[in-house]
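Moving on to chain A:
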Amino acid sequence: MAEALIRALIAAANQAVAAHRDELSGLDRAIGDGDHGHNMARGFGAIAEAADEIAALPFGKALQKAGMTLVMKVGGASGPLYGTLLMAMGKTGDEAPGTVADAAAALEAGIAAVKQRGKSDVGAKTMLDVLAPVAEALRAAPPDPRAAARAAADEGLAATRDMRATKGRAAFLGERSVGHLDPGARSSALLVHAVCDVLEKQ
Partner candidate 1 sequence: MSEAARQMGWVFGQAVIRDPTGLHARPAVKLTKLAKTFGAVVEVRAGGDGGWINAKSPNAVMKLKAGHGVPLEIRAEGEDAGTAVAALAALVDANFEG
Partner candidate 2 sequence: MSDNVSIVIVSHSRDVAKGAADMVRQMVGEEVRVAFTGGNADGGLGTDVAAIIAAIESVYTAKGVAVLVDLGGAETNSEMAIEMLGDGRGDNVVICNAPVVEGAVMAATEAAGGASLAEVRATAEDFQS
C-alpha cells in the first residue's frame, strides 16, 4: 500500500536527518555557513508533521507535496534543491516506481531538475556527486539494487572530499574546500541509505 510506504519513508528520512543533524552542520561549518543540519532537520521535521496529509496522496503527489514542504521550510540553498529533486521525481508518475528501471528514471528526472535549478553538474562537489552515481548504479540493473545504491552513494560521498567546490558558499573557499566532505552530498547519502533500509523491509 502506497500509504504505508510513504509513512515509512517519511519516518526514516526524518530520523536519519535528525540523528545526523550535528554532523551535517559540522561539515557545513567547515565549508559553508554551518546550518545545513539545522535546515534539513527543520525541513524533514515539517514533512513528518504533515505525514497524515502527505501519506493520503498518490505516491507521485506525495513526493511533490514533500518537495514543496522542503522548499518552504528548509531555507538556505538546499531547500530549493532538495525540493526540486522530490517535485521532479513526483512528476514522473502518480504510482510508486514498480521496477528498478522506473526508480532510476524517476531519480534521473530529479537529477536533471536539480542541475537546472542549481546551475550545476557532477564534479562540482554537491549532492549531485552522490545522486548521479546512484542513478547510474540503478540503470546498470544490478542483481542487488539496494546494495549497489548504498555503495554508489558511499563512494560518491567519499569522492567529494578531494573535489574543489565551485558552487554555493563553499566555492568562496576555493582550494580550501578540498579535504572536506560536502554536506549536501552527506545528507544525500544518508537519505539514499534511509530509502534502501525502508525498501528492504517492504
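Picked so that all candidates are chains of the complex that A comes from, given by their letters.
Definition applied: a residue touches a chain if its C-beta (ideal position, glycine included) is under 8 Å from a C-beta of that chain, and two chains touch if they have at least 3 such contacts; residues count from 1.
On a predicted model such as this, the values are computed, not experimentally measured, just so you know.
S.K.: Since the rest of 1 or 2 are in the complex but keep clear of chain A, which one touches it?
M.R.: Of all the numbered candidates, the touching one is 2.
S.K.: Can you check the complex and tell me which residues of chain A touch candidate 2?
M.R.: Interface residues on chain A, with respect to candidate 2: 33, 35, 39, 42, 71-73, 75-77, 79-81, 83-84, 117-118, 167-169.
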